[in-house]
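Pasting a structure below so you can have a look.
The excerpt is restricted to a subset of chains, each kept in its original location.
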Amino acid sequence: MGMFKIGFIKLGNIATSTAIDLSLDEIAERTDIEFKIISFGPKMTKKEGEAAYELKAWGPQLVVISSPNAATAGPTAARELFKGTPTIVISDGPAKKEARDALAAEGFGYIILPMDPLIGAKREFLDPAEMALFNSDALKVLAACGAIRLVQEELDRTMISIAAGEPKLPTILATPEKCAQRMQFSNPYAQAKAVGALYMAQAVAGIDAAACFRLKDLEAIALAAAAGHEVMRAAGRLADESRELEKANNSVSRQPHARTGELMKKTGLLEKPEKI
Amino acid sequence: MGMFKIGFIKLGNIATSTAIDLSLDEIAERTDIEFKIISFGPKMTKKEGEAAYELKAWGPQLVVISSPNAATAGPTAARELFKGTPTIVISDGPAKKEARDALAAEGFGYIILPMDPLIGAKREFLDPAEMALFNSDALKVLAACGAIRLVQEELDRTMISIAAGEPKLPTILATPEKCAQRMQFSNPYAQAKAVGALYMAQAVAGIDAAACFRLKDLEAIALAAAAGHEVMRAAGRLADESRELEKANNSVSRQPHARTGELMKKTGLLEKPEKI
Amino acid sequence: MGMFKIGFIKLGNIATSTAIDLSLDEIAERTDIEFKIISFGPKMTKKEGEAAYELKAWGPQLVVISSPNAATAGPTAARELFKGTPTIVISDGPAKKEARDALAAEGFGYIILPMDPLIGAKREFLDPAEMALFNSDALKVLAACGAIRLVQEELDRTMISIAAGEPKLPTILATPEKCAQRMQFSNPYAQAKAVGALYMAQAVAGIDAAACFRLKDLEAIALAAAAGHEVMRAAGRLADESRELEKANNSVSRQPHARTGELMKKTGLLEKPEKI
C-alpha cells in the first residue's frame, strides 16, 4: 500500500497553521504519509483561494484548509474547488451554528477553534515582532491545553477512515472543555487551568475585533490591541502553569507517532512510549 | 510596475519558518508583493528538496529556502535547482565558516541562525504538543530579541535591491549581538537580557544534539531532551522580561509595513507610525 | 453645616462591597461625612431587602445599595423602599440596557460593574477559604485597574451635588476602558494591562455562570468553577503587573482624601499630595 497523501492549503495567519502538519509527524520519521502544503503567506483573498486549486494535481486523499474566518472569500473559494475530495476546514470561525451546519451540509468536515483568536492586525500596533510574539503565545495555549492534539487526533483518525474506504470527516466546534479533555490531564487543577487559559484566548478575539473593526481612533486602537495581546500573553502563562502542574506529578501525557504512523503514549518522563 | 514575487521553500521544522513570510506583510495589506510557499511539512529529504523545483514555474524573483541544517541533502538539492534565481538560505547551520563561504561562492545568500536550535526530536520525548511548545518558546526568543527582525529586514532589503536591478544577497552569521542590535532597544538592560536569551537558545542546540545523536539510553535521551526544552522555556521567559522592560519605558520599537511595502516605525505605544 | 450622611445597604457577596465605604475615607479622618451600613451577610432575598428599610430612620442623604445582580428580588425590594431618597445601585448587573434604563427612569442612579463577577458559588467547589481568595483576586483587579476609583469618585461627586442642592446621580455601565481611564495611567502599557485584566474579570462571569446555573454534573461544575477562579487569579496578576509598571515609572496615581473630604492627588511616591 502506498503512502497517504495529505494536502494543506494555508491561507493567512492563524496560529494552528504553524503546527498543523508538523503535528502529524513530529520527528519526521513516518513512512506511511506524504505531505504537500501550499500557501500564499499572509494573503487570503479570493485570488489566493482559487490559486490553491493547483494542489489538486498532486492527488491528495485529504485536503486541509486552514485560515482565519472560513466564511471569508478566500477560504470559501478554495474549498469550493475541492468539492469531491475529502476536505476539512480548520479556522477560528464561522461562529454561527447555521454557518457550520452549512459547511457540513456541503460535505466538508470542520474543526472550529475560537481559542485561536484574531490578532490585533492594525498598523498602529502590529509589526513583524509583535505578530510573531502573539503567535507564540497563542501556540503555547493551543499546544499545552489540547487544541493542537484535538486537531492532530482528528486528522490522524480521518486519514485512517479514508484509507479504510470509509471516510468520516470531523464536524467539531472546539470548546475549552473538549480541548482540555484531549490532554488527558492527571491533575484536575492542571485541567482547570487549561480550560481557563482557553477561555482567556477566546476572550482575546472580542478585544482584538474591537481594535480591528470597530475603533477608529489611533489611541483607542493601539490600546485595545495591546490589551488583547496582554490577555493572550497571560493565557500563555496560565497554560504554562497547567503543564508545570503535570510535570510536578510526572504525569505529562505524551502521544508520539510510531514510524508506522500509529499513535503511542507515555506519561512518566522516563517511561517508554507504547502503542495505544 | 508589477508586484514582487517572492517564493518560499520550507523544509522540515525550524521556528523561523513559522513567521518568515508573515513577517513581510504582518497585516496582509501590502500591495507590492506576492507570496508563494511550498512545503512538504516535516519531511526534508532529497526527494522533497527536488520536488520543490515546481516553484520555479511561478517565476519567483527571489527564493527563500528555510530548513534545519542547510548542509543536509534536502535543502542542498533544493537550492541547486534554483541556481540562477536569487536564492537565500535560512537555517540554523552549517556552523562552519568554510561551509558558509562555499554557499556564498556558489552565489547563494544566507542567514544562519544558531539561536533557532535543534528540537529534542526523539520519540522517547517529543510528541505533537511538546513540539509545538518548543516552537512557541523558540519563536518568542527569535521575535523578542531581534532575529525575526533581522531576517525580515534583510528580505525586505534584498527585494528592493532586486527590484532596483542590483541584487545584493545577505551573507550573515547571526550572533546574539547582531540580532539584539536590530531591535533598537532603548534600555540597555533589556538589550542585555535579549542577548542572554539568545545565548541560551544557542546552548539548547548542544543539549538537544546529545539527545538526538549521541545518547542511546532511553532515560538519558528523555532527560537530555527535557533539559534542552527547559532551557528553551527559560530563554523564552528572559526574552519576555526583556520586552517588559521596554514596555516599562514605553519604548518598544515597532516597524510595521506601509501598504506600499515601506517600513515605518514608532516607539511610544500611542504614537503614529511614520515612514523611516 | 452638618456632616453628610451616607448609608449603605450591602446585600450578598460582591467584591466591590468590601471596599466601597472604606474608599470614601481611607484613613478615617474625614470630618465632613458620616457612615451607616446595614447588611445581612450573605443573604439577599426579598426578606433582607425589606429589612433594610430600617436604615431610613437614620435619615441618610444618599443611599447606596450594593449587591450581585440588582435585578433579583432582594435588591429590588430594598431600592423600592428608598424611593424619594437619592439612591445608587451598585452591582454586576443587570446586563441589559433596557433594565438599566428602567432603573434610571425610576430615578435611581446606578454603576454596573460587569468586572466584579459572579463567584463559583457551588458547594461542590466553594468553601470559606476559596470564597475569600476569589474576593481577594477580584478586589485586586477592581482596585488596581480603576473600578474602585470610578465608584469612589462618583460617590464623592454625588455627595457634593446633593450637598449643593442639585443632586445628580450616576448612570454608568462601567467598561474596562472607562475604569482604566480613571486610574490616569502614565504608562500606556500599564493601561493596556489594566484593560486586559478587566476583560478577563468579565470573562469570569460567563465561566462561573455555567458552573452555577447550567451544569449539573459534579465534576463539570467543580472543573468550571475552578477554571473561573483560575482566570480571576490570572487577572489579579495582570492587574499587579500593571501597577508594577507604574511603580517602575514612579508614576502611580494616588488620590487621598483631605480631612475636609476634598480629593488630593500625587504621583511620585515621595511627593506631597496636593488638592486637585
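To keep things simple, chains are lettered A, B and C as they appear, and every chain counts its residues starting from 1.
Here, a contact is a pair of C-beta atoms (placed from the backbone, for glycine too) under 8 Å apart; a residue touches a chain by one contact, two chains touch by 3 or more.
Since the model is a prediction, treat every value here as computed from it, not as a measurement.
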Q. Given 3 chains in view, how many copies does the entire assembly contain?
A. 6
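Keep this in mind: only the chains that are shown with their structure count from here on.
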Q.
As a test of understanding: of all chains, whose mean C-alpha position lies farthest from that of subunit C?
A. B
(Q) Fitting on CA atoms only, what is the rotation between the copies subunit A and subunit C? Please report it in degrees, nearest 5. (A) 180
Q.
Averaging over Cα atoms per chain, report the distance between subunit B and subunit C in Å.
A. 48
Q: Can you check how far apart subunit A and subunit C are, centre to centre, with Cα atoms defining each centre and the answer in Å?
A: 39
**Q.** Chain centre separation in whole Å, for subunit B relative to subunit A (CA means)
**A.** 22
Q) By residue number and range, which residues of subunit B touch two or more other chains? A) 269-270
Q: Note which residues of subunit B are touching subunit C in the complex, please.
A: 247-248, 250, 252, 268-270
Q. Across the complex, what residues on subunit A touch subunit C?
A. 176-177, 188-189, 191-193, 195-196, 199-200, 202-203, 206-207, 220, 222-224, 226-231, 234-235, 237-238
Q) In the complex of these two chains, what residues of subunit B are touching subunit A? A) 8, 10, 12-13, 18-19, 21-29, 34-44, 121-133, 135-137, 139-140, 142-144, 148-149, 152, 183, 218-219, 222-223, 226, 233, 236, 240, 243, 254-258, 264, 269-270, 272-273
